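Have a look at this one.
Excluded from the complex is one protein chain; the other protein chains are retained at their positions.
Order as written gives the chain letters A and B; numbering starts at 1 within each chain.
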Amino acid sequence: MSTETVEITCIACPVGCDVSIDVEDGEIQSIEGNTCPRGAEYAKEEYRNPTRILPTTARVTGGVLPRVPVKSAQPMPKPKLEDAMVEIAAVEVEAPVELGDVIVENVCDTGVDIVATRDLPAAEDGPKAVE
Amino acid sequence: MTETEAEAIESTQSAAAAESAIRREEHDLVVVGGGPAGLAAAQEAYDHGVDDIVILERDFELGGILQQCIHNGFGLHYFDEELTGPEYAQEFIENVAERGVDIRLNTMVEEVTDEKLVYAVSEDDGLTEIDAEAVVLAMGCRERTREALDIPGDRPAGVFSAGTAQRYINMEGKMPGEKAVILGSGDIGLIMARRMYLEGADVEAVLEILPYTGGLTRNVVQCLEDFDIPLRTQQTITEIYGDERVEGVTVQEVDDDFEPIPGTEYDIECDTVLLSVGLIPENELSEGAGVDMHPVTGGPVVDDGRETSVDDIYACGNVLHVHDLVDWVTEESMIAGRSVAKQLQGDIEVREEPIEIESTGAVSYVVPERISNVDDDREELPLYLRVYAPMDEVFVTVESGDEQLAREFERRAEPGEMITVDLDTEALEDLPENRLTVDVVPKEEI
Partner (left out) sequence: MNASTDVIVIGGGVIGTAIARELSQYTVDVVLLEAAPDVCTGTSKANTALLHAGFNADPAKLKGRLNVRGNELYHERIQHELDVPIEWRGALVVATEESERPKLQSLLEKGRDNGIEDLEIVEGERLQDLEPTLHDDAIAALWAPTAGLVNPFELTAAFANNAVENGASVELNAEVTDITETGDTFRVETVTGDIEADVVINAAGLYADEVSAMVGVDDFEITPRRGEYYLYDKKMDVDVQRTIFPVPSEVSKGIVVTPTDEGNVMIGPNAEEVGDPTEKATTREGLDEVLAGAQKTVPDLSKDDVIREFAGLRPAIKETGDFRIQIEREEPGFINAAGIQSPGLASAPAIAEYVADLVADLRGDLTEDPTFDPHYSGPPKVRHLSHAEHAALIEEDPDYGQIICRCESVTEGEIRDAINQPVGARTINAIKRRVRPGAGRCQGGFCQPRVVEILAEELGVDETEIKLEDDGSEVLIGETKELLLAENGEEVRADD
């Protein structure tokens, strides 16, 4: 039988309670330190399956900028963030790009797509920063 | 100007010819700045009946600083969903475009006069003098520099404000360095720590001179703790060294007066220093127009409609006071947009005597600073305020004489987070005195 205590800072609101979870054989036994039910809910989820939105950029050719901002369309597993960065780094898309365009499908087999978060016009269509 | 310079100009252009090179236009409303503040003000003014609006934007596109803030966390209050900066911006960019607002990009405003003459320059249009009925100042803010912190040492390459590094990385696709120390744990510093880390750089530490972070808890968790980036509070950089490129920094612990403690020095090797040490409203144009400035916010003093001390010149967004969330910038700028629209249509009812709003105790400032209009359309009037230091379990109170107009509970008040208190406008009609006092009171004292 293995027991452990996991410390989690709740981010459900600005108070930032330090929540501790007692775990026995992977089963949550008790949750302490939260001052509201949202804290317990957050801590449970953060322990079982921590997920994050991944915001980054992808390379673009022929655009008004050489990068387009992208994000994971849904929260993705936290342990996969760094692998996803590498996969996105290898991609190059062509302008124009539209907000919502899928840049990487099913990144790192997470089932989550990486999508553009803005319109990026092609250089000859759009304005330029410095001529 | 030197004599030779003067001669050169005279020789190339006669005074009369020079005069004719200025384009002259007249418009109802000129909005200076096409970031979130300017966009929301223009949109709201249009929707309240102003159709002759010009937005002057110095960058090559609209959206302002949001375009480089590619992280998520925007819009939870206004859109009720979590957006990235560019997504948030695009909503408003599309809105002003649909409304046919006259948008001038790559255009810098050189001067705004108290007569509401706006001088703007661009490559395409040359120098334009716009005679405006009303002006909304929405220039945003800029970052404090190394100099504001008075950090001695060498002056090598590799010292960036966090925002400059953010533009390089997120928009230009360039890396400013690969081993960074970040000074300042405000949200931009935290966000940039994660950004540098995820792009493959090492982030050695985030240093904070205060005993607590200036950023949101969620950013401490998701930007630092997720990647084991250390946050060191009550520490600061006391020297930057390196001949051509940054080679490292000397860090010291500080006492309660922020003075470095001798003997606590240690060095961190790095090639990059990012400074995230505060934002300053960008008010050169406002000062040029002669508006009264607020000593704490660094922005203009405004009334409930966001009108400055100069008639028909309004201000909103970070040029007025630095906001924590863009949602509040939008809300405030819409107030300004609606108010300027009413003003332009002669539809505004001014109080005989404005109600002055004072901040006391732990409240560092309140915006607006006065209520000068009677606004029947509006049931609630939001006051934005900040506190000097973190406090747990407090009530924000608004009083006039011995009458309490509002009281709101905050589980935690932090200098980094703006607090909003909504006033019931009906309650403003029969005040004991023409003055409101805003205070923050610990729960147990109530």
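Operating definition for what follows: a residue touches a chain if its C-beta (ideal position, glycine included) is under 8 Å from a C-beta of that chain, and two chains touch if they have at least 3 such contacts.
If you're wondering where the values come from, they're calculated on a predicted model, not measured in any experiment.
Participant: Considering the full assembly, with which of the depicted chains is the omitted chain in contact?
Facilitator: Contacts of the omitted chain with visible chains: A, B.
Participant: Among B:73, B:86 or B:163, exactly one should touch the missing chain; which is it?
Facilitator: B:163
Participant: Considering the complete complex, identify which of B:175, B:391 or B:405 is in touch with the unshown chain.
Facilitator: Answering carefully, the residue with contact to the hidden chain is B:175.
Participant: Out of B:80, B:147 or B:429, which touches the unshown chain?
Facilitator: Answer from the full complex: B:147 touches the omitted chain.
Participant: Quick one: which of B:43, B:219, B:238 or B:372 touches the chain that's been left out?
Facilitator: Final answer for the missing-chain contact: B:238.
Participant: If you put the missing chain back, which residues of chain A would it touch?
Facilitator: 57, 59, 67, 85-87, 89-90, 129-130
Participant: Given the full complex, what residues of chain B touch the hidden partner chain?
Facilitator: Missing-chain contacts on chain B: residues 1-5, 8-9, 12-13, 15, 17-19, 21-23, 58, 106, 108, 110-111, 119, 121-127, 129, 142-143, 145-148, 150, 152-158, 161, 163-164, 167-169, 172-178, 199-201, 238-239, 241, 243-245, 271, 284, 287.
What we mean here is this: only the chains that are shown with their structure count from here on.
Participant: Spell out the residues on chain B that touch chain A in their complex, using ranges where they run on.
Facilitator: Answer in residue numbers: 59-61, 67, 70-72, 82-87, 89-90, 105-106, 123, 169-173, 195, 198-200, 216-218, 220-222, 225-226, 411-412, 414, 417.
Participant: Residue numbers of chain A touching chain B in their complex, please.
Facilitator: It is residues 9-11, 13-16, 52-57, 59, 64-67, 69, 71, 78, 81-82, 85, 99, 117-119, 126-129, 131 of chain A that touch chain B.
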